[in-house]
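One structure is given below, encoded as structure tokens.
For this depiction, one protein chain was excluded, whereas all remaining protein chains were kept in their positions.
Read from first to last, the chains carry the letters A, B and C; within each, the first residue is number 1.
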């Protein structure tokens, strides 16, 4: 059922730039550090890049019980007021930001906004999920057949229903039961009345980190969310690990799953994570600079200016400039008053597209041979427009350098990707792409180059890839069974 | 869990007059008469007196599937716009208006607003319920223990979960299964993708009527909701009957329950139903006029003016005047811009109480002996204030005549009543009440007198009462088992 | 200029019944009685029947200066919250409710909502005006030519500009200067930093009363607004009088205008004023009952039931019943959840018209000869629909009795009337009207009968009418000069 009642009338945001892959979620939780809600709100604000459409917070207080607020819009607009904080008392809390999948039936309803909550015989539990359950359709069908009533269209809701039906004696045990039936990628932050729980799937596809704040602990998708609340980054939750943290500050580590070789998402390094977050002991910014350097080695060109496509191409462009010696300059300026959405734009304004966000620094570009560095090419629509803007401004030559290999396969592990046929690299060769974009040259970093930049000195191990790189290689570490049932053809790993 | 997110910030209505019993719900449904949503909205508007806090509509369309809108506030403000109607396409639809129970933990969340919806293996179903399930706590506990996740704090949600777990082959059969496990009072309007369903509990405590509109049918709590859409009143759904109506206009009548002697709520005649509705073949207005006449016979008084407490006391006052020959006059004027609520009033305004709603027609009252006719006395707080207003205006004498017997017991069948100790008649004798209110005389109609006025020429049959009159007599036709488990002591029937 | 920015998006109210004359304004002010704003809000709530579209309050506090809040919607929804009261500190305050003229260019903008405010060299002043300035167009043109900038489309704004340009030494003197240039009808409540001012035009067309509350004073359009705040009604402000009241409770009475014979609006008795207000020493309710009696004498009929068109026809119907001996009954029931507006109704709902508001009490009407008593016939559209509803319900005969003479002329003194050609009585004889409405008989009270009912024992003095009755007689006591300039033809008085 579509519940059209609770979406605010004035909130029909339009993603003005749909030519990016989108991380669908960020999760955060805290316990033992005083009032939870303001810390969760700050954490979610720092994770806003992982989901801009809506957010939710659940807290528990011994007197007031469980309380939640779920809202469309940015955290800074929806979760910062005293009024909202007053409704969210308690010392245990979790939160979630989400970006809805586009192209589906319609818009997210407030019912789809996590965390999901269930009241069990032994008390309530709330669950926030980053990732995607690849057998959700099958699980949902089975659960409905047995009398469960789903409230949302979200795959993540399966988890709470599986927990409700588990015979486990307590909530962590019920969560183990539930997650053992789930396939796909998940980094979960959950809570009971007194405990904070974190869990990553056996492959560890999505990130999840642990930090200490005062006498308490926080769990977050990225370290930048620990920084904002002044928490100390302790370690990553390990692939296949579940931690259960009490209000008193005791952490128990469980291993509910059979052990597997990890396959962390390599695209987190390329684009999803914030440049100031730390992944694998190095800042994402440095990794992206290293990608730029690697790219300069693999795909040099004679030029006058290295110019990033802002903001995501910036670190790689700096790296390319450092390696090549070609001066770095901001030939494209981003309007800082554009978020990722426009509210109900007119047709005319929608058609402005990238001009709403970017403007060329004409005086700087004119007469120059320009190396444009971008993080990825998805549909190629934005790349074409940027090329035109650059040429209109009088550039002599335009050379695209892309900080990732061609994106040729959809992601089924929690990233919003277009259907395969919409991916430029799925239907064109590198040369066709260059011609399609109309640029003087177009080079992608190689898969091996990317592995080297993220620290794998010998590149990708083709027999046992160190990362999940399915979007580049088609090598899906977990078979996307719902998709296969619908006819999707996976390339052999 | 309390979901504080979806209640509109500016909607903290305050019931400015809590000295009335409140019907908690009105239900409406339509099939086979063209677009359902506008008809449902009109029907709910006509039933607004049965629930002012919130309303909801669910419709189904073969293309658009199930859609719902649920809103706080009056139907005329929330369901009349083209924008809302556009979100609710389809030819089958049901709706619900509700008044939340006061005194409970807090305010209704949008999650508590009916109709409730469940997606089953054979398709979705929506259910709107008027009444109260007296074993809801026990059912909920059992369902949670078996893995159902409740989304609201409403007793009515049990029905949809029981249906979800039924093994019945279709939705009407599942509803029978569910309702056989439910105790209490229910008049239900439900829908599947193509069918409209109506059902009344075996005692028929709450009303439910069937009407014809064009080639289709409508179900409604009262006939006034048929009038507004131009539907012809066919008959009442009988106690213990379930009707299943197809889009093609076929009606099947089922009898899922063991047959019992009906016990319709006698207070529907006194106060809940609208005066222009027809109950038992007679307009409620005429019945109330008859109550006034009966009261004039039972409790005559010498006086100069018969004056109603507007608006609910008006028909009985007219009856009293006709019978007694004392002139009828509007000594109290109601401000027509008061609904049943004020939006977020200040303390000072809240304290104005009844003055916000009523003003005395001083010139008319001065120097007169006044018979004040009201429908009932609940807490007595309003009665005292009205008496003071009348005396301040210079009345010589004030005689209260009440169109119902003393309200001494709470209702557990879908009416919001204060706890027993708050009911004036539960703690005081008639004489103590008169003294407490400070009036020259105070008379209630007798239970037998009331039965005569509603058409039972020989009054109440004490061995087999023809109506549910538990609020007056304490004779509960269905044992309120949840309440008994919490310690409530029922008088022996 | 039309300022489309400040009208709330969701406030496009539709007057669901435009077949009534509408008072356009109510005014209220208070000084010396503690915090002014809550008292003004209550007073405006009691005057809501005089203007439902929007309201405004201005207060002054020595520290906080002048503050104002202006809002669309009912007072009970817009001025009752602590939040709004907190923005309105101070011991002097005035307020205004307004009903916009229909059929004009469009909707009221918030800029048109009074009180109007001006900052003068000697301090600020705010003015709230009930009535209409008949030379406003000419004044506006002159003021613009001399450099005044108008902020609204309201005729009342002229007053504050004339005050701004006066050379008077203080605000009351400037107001006298201004009002001597103004033609038409005005009952004004105004304020300076420390004083409350009330003034009526020389004819006293619109009402204005003075009350005492504690050590302070209140001014209001009607006495019902004094009742709600517990103020004692002292006297009417006299036609042509200006009172200036200080915070210390001193009242000075001025006579700024040449004296004329008063011409109070007789329609205030018929319809505009609330039945519990006192006009000329008698309650409006009693006057209306007297009109009904007079009508029963003038236009008797054999019938079984006297039935009011609710709510405005009720007192006259009671009077008709008392005089004629025909039983009184509520054959038409008003839905109490209809105010005077619907929010953005769909076409279909708009077409429901009177059915949204009224329903026939079929059981009561069936087979009866019914006398329907209404206050007036304007366009006749509603009357026709009511007649149809009554006949559909099975009435044998329908006799319309109207508590005012035929309305044949527009009002230019602060009442929203349709153009002359839309008034049924302007284009049809009494018999044509009867035929047009399709009723068995149609009788209006005579002008003399109406004068008798309001207390003029010898009826109307044709040489010096005691009231303004221009809407019935076409005898305009003030020449409507702007209208005449536009071609309106006045009947000779």
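Please note the rule applied: contacts are C-beta pairs under 8 Å (C-beta built on N, C-alpha and C of every residue); 3 or more make two chains touch, one makes a residue touch a chain.
Quick caveat, the model's predicted, so the values are computed rather than measured.
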By the document's definition of touch, the residue of A:121, A:252 or A:352 touching the omitted chain is A:352
Of A:41, A:69, A:160 or A:203, the residue that touches the missing chain is A:41
Across the whole complex, the chain not displayed is touched by chain A residues 38, 41-42, 45-46, 48-49, 52, 74-78, 80-83, 85, 224, 227-228, 230, 274-276, 278, 282-283, 285-286, 289, 311, 314-315, 318, 322, 327-330, 333, 335-339, 342-349, 352, 355-356, 359-364
Those residues of chain C that touch the unshown chain are 1-6, 9, 56, 58, 64-71, 83-84, 87-88, 110, 117-121, 124, 126, 141, 144-151, 160-161, 164-166
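As a working rule, only the chains that are shown with their structure count from here on.
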If chain centres are mean C-alpha positions, then the most distant from chain C is chain A
Per the C-alpha centroid definition, the whole-Å distance linking chain A and chain C comes out as 61
Rounded to the nearest Å, the gap between Cα centres of chain A and chain B is 50
Taking each chain's centre as the mean of its CA atoms, chain B sits from chain C at a distance in Å of 36
Two or more other chains are touched by the chain A residues 9
